[in-house]
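This is the structure I want to talk about, given as structure tokens.
Left out: one protein chain. Kept in place: all the others.
Residue numbering begins at 1 within each chain, and the chains themselves are lettered A, B and C in the order written.
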Amino acid sequence: MVVVMQERATEEQIAQVVARLVEMGMDVHRSTGVERTVLGAVGQGLPDAGLIEMLDGVHEVLRISSPYKLASRTFKPEGTVVMIGDIRLGGDEVIVMAGPCSAENEKQVGTTAAAVRRAGAKILRGGAFKPRSSPYSFQGLGEEGLRLLRDASRAENLKLITEVMDLSQIELIDRYADIFQVGARNMQNFTLLRELGHVRKPVLLKRGISATIEEWLLSAEYVLSGGNTDVILCERGIRTFETATRNTFDISAIPVVRKLSHLPIVADPSHGAGRRDMVVPMARAAVAAGADGLIIEVHCDPDHALSDGAQSLFPSQFDRLMAELRIIAPAIGRSICLEPVARRGWS
Amino acid sequence: MVVVMQERATEEQIAQVVARLVEMGMDVHRSTGVERTVLGAVGQGLPDAGLIEMLDGVHEVLRISSPYKLASRTFKPEGTVVMIGDIRLGGDEVIVMAGPCSAENEKQVGTTAAAVRRAGAKILRGGAFKPRSSPYSFQGLGEEGLRLLRDASRAENLKLITEVMDLSQIELIDRYADIFQVGARNMQNFTLLRELGHVRKPVLLKRGISATIEEWLLSAEYVLSGGNTDVILCERGIRTFETATRNTFDISAIPVVRKLSHLPIVADPSHGAGRRDMVVPMARAAVAAGADGLIIEVHCDPDHALSDGAQSLFPSQFDRLMAELRIIAPAIGRSICLEPVARRGWS
Amino acid sequence: MVVVMQERATEEQIAQVVARLVEMGMDVHRSTGVERTVLGAVGQGLPDAGLIEMLDGVHEVLRISSPYKLASRTFKPEGTVVMIGDIRLGGDEVIVMAGPCSAENEKQVGTTAAAVRRAGAKILRGGAFKPRSSPYSFQGLGEEGLRLLRDASRAENLKLITEVMDLSQIELIDRYADIFQVGARNMQNFTLLRELGHVRKPVLLKRGISATIEEWLLSAEYVLSGGNTDVILCERGIRTFETATRNTFDISAIPVVRKLSHLPIVADPSHGAGRRDMVVPMARAAVAAGADGLIIEVHCDPDHALSDGAQSLFPSQFDRLMAELRIIAPAIGRSICLEPVARRGWS
Partner (left out) sequence: MVVVMQERATEEQIAQVVARLVEMGMDVHRSTGVERTVLGAVGQGLPDAGLIEMLDGVHEVLRISSPYKLASRTFKPEGTVVMIGDIRLGGDEVIVMAGPCSAENEKQVGTTAAAVRRAGAKILRGGAFKPRSSPYSFQGLGEEGLRLLRDASRAENLKLITEVMDLSQIELIDRYADIFQVGARNMQNFTLLRELGHVRKPVLLKRGISATIEEWLLSAEYVLSGGNTDVILCERGIRTFETATRNTFDISAIPVVRKLSHLPIVADPSHGAGRRDMVVPMARAAVAAGADGLIIEVHCDPDHALSDGAQSLFPSQFDRLMAELRIIAPAIGRSICLEPVARRGWS
């Protein structure tokens, strides 16, 4: 940490700051300039910069080490590939997850799963427990929804990702899904994150709508420090002043995360855009910007969806999008599913 | 809901929108203008405006009913007074809650509790389970912290408020505290909120750092709709582009909430400001703007606090602040504790 | 405009609102629902919705007509192609403008212009008057800079775009440049915009860093309503809470603008990203999202640039970017300069 003293700081003030830093277990290097004195402090642990900033004569405290370790690119320069069965997320292929916002009934889940598989998705997405702003909105089918999603994903030979909202649901969801999804509202539910550090399945961690990239990586650190190294980051839009879109899809988070962290990053253009007609250009942009994957809401009948219908693609739109992505991916040295996985023989 | 058609919408498109609204159970009134057609739709339930907006020929959909009911001022025009023992929060007196960020040890808690009582606080605040951005930061003393806080509050004849981070902690905290505090990061932890609808103690609900006021009131609605009518709202700063302060204290939320809702609102200038020297002016401003109460971090030795030291007031600063508030409160027809509660005889 | 009355509004209050609307020249349609009364008001002009909202008994006022007319897609559904000489901006080809932030000297401008032409740019960008946050930063070469830019653009057979900061510079810049650029800080310099409505050259209007898309289109309306129909919009990043990038490049503005307006939209990934290593992915994303063009800072020696060096591409990076864009553009049915324009014979 670097402590910048005020221009008029006295020798006594400087001495007090140095003493406090030493008390915190830091080695201090002093640099006396014409205008002001600067103190460099090095040591173990995470001293509270705010406390130093409050001392008399201090102008500003600058942090020089990043607060996350296991999530940083420095920790693993070559990048992480997360394996979901034999699917490699974070490698050359852009992996697409698709499916309905919520599981509603057997036909809806089955039809949608078949459609996204045929178009080239490898992972089925869908919710059984839905976090809704209003207590009066549809809250998901619960375990029945999990069963529908698992059956459809198995029939179509897809992997399954679904959201876990709370500590108490981990065990249940573990019996059905291949990837735990942590929603934006739970990005700082630390009790949940800490517990997910102990499961043996990948965790997809969505960025909170007002989380800085640093906070997001710190939340990943909670999972990683528990021993689970398979964390997938997911950008899904941030909250800004602009109201023309539900959120502002932060496309630049993709290259920033790839620089700061070794973890793979996927994009969720559905929530990022909030409207079906914006999802397609945002999905293309995400792949062009270097995303390792996409997670997209597709519904066999979006106009009658029980949730998120406005941002769910029709299967035919999803087909067309996949065709466009197959043109774009090579521009950045990547491929995208050329041949869909086969449906399972027995189903 | 009002559906504004595009200027060039065809009769067929209009007919389709009307049909879809009727299918959703709405009564539709059509108003044909020179420029465009506008449809008014009235009915029960919460139809998905997004779905209508996606239909061909629709320009925009405007919602006319507020999505929260029990939290709205219309539901209870006279305003709610929350009773915490014999303390009336939401009445003429501005109620002050104060204490350390975290319970650290018996002496720290006891000394601080005594100091805030003497200055006029009526409720002791303090955390035992701390949500921290980094997994490597101090996470609180757990139940031992609760015990320390309860003992000190009883000794000083103060009520106690402490944070509940998770569903699984409700029962434990219920044994120690008088008010459940829900932190900003949990404002949309709906599983937790729903459960707090069933407890018989007041719930202080902090605003999420990027929550709109509407979302905040919807979260209150989760608690209210469970049957717990004692919800206290708490403004604690929102996230904006400005980096000179940790958060931007949204002072205007106070009159806005008082207009939209009957629930009492308190202000947390400590988190709103993030720096000790900003806490005092923000606390004064909050009372001047009409807050029903304050929740303030005070520490007997802030320079050595294990968390939030930089924003914790020294007891002497808190004394001075209370004196200033006693001058300001009458400007808006309110009082503030003139005589501190007595320490309990037996302790 | 739709006036939503409060649930408990009295007949007298409703009558007063109706009277006020009529006084403002509106026709009023009343719709009495079970819960509340809604008034639809139609008329000429732009009545002040705020005034109605202040009347007793009014819950909310919703605007139903867009405040801009000439800039809206409705006004010209087929889209505008802006001609700059024989360059068609807004057609099938993605047009690239490139060059240094500021003109510094003859060699720098000439070398850079030659490099961007060879890579496929059609328009040279460069500044002579620089708006800088600090009065102590390099402020540009003034008219000497304009001369250098014009000479280089002519030599390389490129068109020239440069920034106009003030009313008083219009005449001067008109003598040198082919497109007037209005910077983000001047997006609401209405005196300047009004005057640019009278020039006979295209105006590229950058979005202010905190301008909503609606405000941006209203600013375009200032130029259009003066008689100049050649307005090009330019997204260059908005200000949000995220500090990992200088601005947040609002990629979704591209499809939103294409839907709301007929004006062509280009993207400025240099200012949107603020760092050279982010410019390339952002540029790819912008084309994938449907931008009609790009404006990119390129410098023959970015490490020694007098301004914006950190976000200026090396010529070799620009070459590679153009190659990548040639792969992406066809995914959305567009092309990008396959053969650079020839250098002028005489130079």
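Quick note on the criterion: a contact is a pair of C-beta atoms (placed from the backbone, for glycine too) under 8 Å apart; a residue touches a chain by one contact, two chains touch by 3 or more.
Keep in mind the model is a prediction, meaning the values are calculated, not measured.
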Counting contacts across the entire complex, name the shown chains the missing chain touches.
A, B, C
Selected residue (touches chain absent from view) among C:30, C:185, C:320 or C:344
C:185
Contacts from subunit B to the absent chain lie at residues 210, 212-214, 238, 240-245, 248-256, 259-260, 272-273, 277-278, 281-282, 284-290, 324-325, 327-328, 330-332
Note that subunit A touches the absent chain at residues 2, 4, 6-8, 29, 31, 33-36, 38, 40, 42, 60, 62, 64-65, 74, 77, 210, 239-241, 243
Those residues of subunit C that touch the unshown chain are 20, 46, 48, 50-51, 53-55, 67-68, 131-137, 165-168, 185-186, 188-192, 194, 208-210, 215, 218-219, 221-222, 225, 239, 274-277, 302-303, 305, 307-311
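Rule of thumb we're sticking to: only the chains that are shown with their structure count from here on.
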As a test of understanding: of all chains, whose mean C-alpha position lies farthest from that of subunit C?
B
Could you state the distance in Å from the CA-based centre of subunit B to that of subunit C?
39
Per-residue overlap in subunit C, given as positions that touch at least 2 other chains:
210, 240-241, 243
